[in-house]
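Comments concern the structure below.
The complex appears here without one of its protein chains, the remainder shown in place.
Labels run A and B following the written order; every chain starts at residue 1.
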Amino acid sequence: MNRISEAAPAVRLAAVQEKAREAISQHATLPKIEIGIATCGIAAGALETRSAFEQALSEFNIKAYIHPVGCIGHCYAEPLVKIHHPDSGFPPIFYHEVHPGKARMLVKQFLGGGDPCFEHIYGAAQTNDLIPSVSEFARFNREVRVVMENCGRINPEDLFEYIAAGGYKGLVSAMEMPPEEVIRKINESGLRGRGGAGFPAGIKWRMARDAPGTGKIVICNADEGDPGAYMDRTILESNPHQVLEGMAICAHAIGAQKGYIYVRAEYPLAVRIITRAISQAKESGLLGNTILGSALTFDIEVFQGSGAFVCGEETALIQSMEGYRGMPRCRPPYPVEKGFDDRPTVINNVKTLASAPAILMKGPEWYRSVGTEGSPGTAIFSVVGDVVHSGLVEIPMGITLRELIFDICGGIPKKKKFKAVQIGGPSGGCLPERFLDTPIDFDSLKQAGAMMGSGGMVVMDEDACIVDVARFFIDFTQNESCGKCTFCRIGTRHMLDILKRITEGKGKEEDLMLLQRLGEDIRDGSLCGLGKTAPNPVLTSLRYFKEEYDAHILEGRCPGLWCRHLIAYYIDLDKCARGCDVCVGCCPTDAVFTTSTRKKGIDQERCVKCGECMTACPPDYNAVKKVSPAHLAPVIPRPAGSPGEH
Amino acid sequence: MAGPDMDMVEIVINGKNISVKAGRPLLETCLSNGIYIPNLCHVEGMTSPPASCRLCFIEVEGIPAPVPSCVTTVEPGMVVSTDTAAVRKLQRTALKLLLSVHDIDCRNCPVNRKCPLQQIARFLKIGLKSAPFETRLKKDLLDDRHPFFNYYPNRCVLCGRCVYLCHRKNGYPKISFAGRGFGAFIRIDLPLPDDAVSCHECRECATSCPVAALRLK
Partner (left out) sequence: MVYGLTPEEKEKLERFKTKLSTFEKNRKNLIPILQSAQQEIAYLPGQALELAAGHLDIPISEVYGVATFYNQFRFIPPGKYPIKICLGTACHIKSSDIILENFERKLGIKEGQTTEDRQFSVERVACVGCCALAPVALVGDALYGKMSPSKVEGIFTRIQVEKEMSLRVHSENESNQ
């Protein structure tokens, strides 16, 4: 007994690994159905899919193990299912968009009859002679997974699966070296903060270690606020232990005993999964007092953020944890000197902390071999918008935007032309086509006027309106401004008013100069990072897409045919089919009327420009047209006494 | 407050050598040496100034952009300018932004001629107009629920002096910021009958309000 209690952490971990192997081997022989059940999967119907599998299995009396996993990041294909049926002779196979009907069919035909339903296959999970493997697809083989390696592969609610995948080995390596050595390794790896600004993590840890004071604290910042980014949530939901392990490594390095995960209350599933992970880790001696039998003591609590974008800023985050309004304060003092509870505090993003275990396990040289000299490692983007394979993509730093958007994510759907890519969310910028060969790393993006930011990436085709996208982001930041400092509180509101005016066709020529000057002053004069970066989407689009602003102001024309005040729908009478009433039925405001020839017309005064008639008009006729400026639409008078006339 | 922090050091402000206390905020240092810097939210002796009004910018040699002087402390050998073009540009924009949410009705205002907004505008050589920014006033004109005070949201510039001074004098704030962003405002608690500190006696918030947004009834 005595010998065990004195055993090194590695021996202790080996004991847990043994248990994990045992637990997992229990269902090793059964056919396995893997379903991605993170928020995105659930939204796409993964829970219904799971019950359909369960029902079908019992209906056909087939034994199989349903393995719930996190999210693999392929949002376009959800609900995504992987089935491994060893006896069939086929390798594990991915099926996409598996809704209940398909689930039942797969059980019956594949698990029951050995037919993998070729027409529904997305790809095999391994290279083989029978079925094309997903590893031949760029969306799979061009990714390099460091942070998300196990996302979508393991059950996030089962510690043993993480252990079996090599989990907590990084912590053990860290514990076998003195804290100074851990910090040196992180420093050597060149790991930069993944929250957006890219501050070197090693230096932050060093400063916290050196700061005088006791009761140091590690905070994992999962207050993901960008309206188009969700990788932090996905990581917490898909592999929570990697984050806990990273926090424990940091705790050992800086000498902290207490940690917090600051996660948005809007992420209930992430809160539940991470809370459960903490208690599992405690039960197995991986958190709490005397971790793995050593002198290291580290405990983690979950704090639910109440939804304020500004709380992603570290001083505001601390304010909110202390029970105050989340208003940033001036730095210095920095949180590493005086943070939560006035104690030295390291605040790192989820991805930063989740990178630490691999660095400790595989060494800083390995980490530096991925990515670029100035930005080692990988970047995770949530690529959304007009792109074929949307979702979360983890790529090595340094590949170009073109490779990411066109090669990996499949380019623009419906053969439309690329117009712009918005990177970094509300703090980022909008880049045109000529920047597509810019390498993705902290410094190149900044130079181009965008920034890594939260990792939100919106791809826009020719139908998008750049002015409206700028308005969308300013609307977001002005709404999320804490209201403390003059520039951000009042300045962003004026920017929004001006942009609104422009999208409504009421812009004035001098508005562009005003936007530019005000934007620069907000950037230079605001107190915190939120305010300083808020004008970025406007400033970059003014720089690269001035002609779009001009079209709105000078011609009353929206080049993307998007801004509703500047467009009109009309019906091309040469194409409209007599007697077809589809557009009349679908119009929510009764703006579509029947003319004396039984063809249709649109009452411009009633039209709210929702585009429903255009969607509904059968492609054979394709009679509904959209134009900008609005006055170009031919006028078709509504016959007197027709229904709906006022 | 003796100690090494309070040693006298030489710095240069606007080209002149001045001997000042090290560690003291530059805003206070300049003001007490007769060098005016526009400011609204600062109160003498604050330990962690909010730096929220964004008026007291200065330039310090070696720092690329203007910084607020209320949170920049004196260090030996500093070279400071309070009147560069970059400083003035930010100050003018900040003041115009404040004026765009301020009900500019000076003739009917109790602090006419004593108002810091008027003084700062004169100092920065701009008129009392928000142009090119359009005026954006709040819908609520008056909060008169309190027995002793009236609050005028469209006069308020959210400097926060009332909140800070109430807190400092009474140990806890009976007045605080509420709402968020552009809609932020000041909210006063109605006094409780058994309140230890009587708002009627104190009046700190109303007397400290520079723009007559809080007035005694």
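In this section, a residue touches a chain if its C-beta (ideal position, glycine included) is under 8 Å from a C-beta of that chain, and two chains touch if they have at least 3 such contacts.
This one's a predicted model, so the numbers in the text were calculated from it and none came from an experiment.
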Not-displayed chain touches, in the whole complex, chains A, B
Among the options A:Gln109, A:Asn187, A:Gln304 or A:Thr400, which residue touches the chain absent from this view?
-> A:Gln304
Identify the residue among A:Pro227, A:Gly255, A:Pro333 or A:Gly410 that touches the chain left out of the display.
-> A:Pro227
Can you name the residues of subunit B that touch the chain not displayed here?
-> 172-180, 187-189
Of the residues in subunit A, which ones touch the absent chain?
-> 39-40, 43-44, 75-76, 78, 225-230, 233-234, 265-266, 303-304, 306-308, 320-326, 382, 384-386, 390-391, 422, 425, 456, 458, 460, 464, 469, 472, 482, 586, 588-589, 608-612, 615-616
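The rule we apply is simple: only the chains that are shown with their structure count from here on.
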Take the average of all CA coordinates in subunit A, do the same for subunit B, and state the distance between these two points in whole angstrom.
-> 40
Where on subunit A is subunit B touching in the complex?
-> 308, 325, 327, 329-330, 478-487, 489-494, 497, 510, 514, 517-518, 521, 524-527
Which subunit B residues qualify as touching subunit A in the complex?
-> 48-55, 57, 65-66, 68, 71, 86, 89-90, 93-94, 97-98, 100-101, 132-134, 136, 158, 177, 179-184
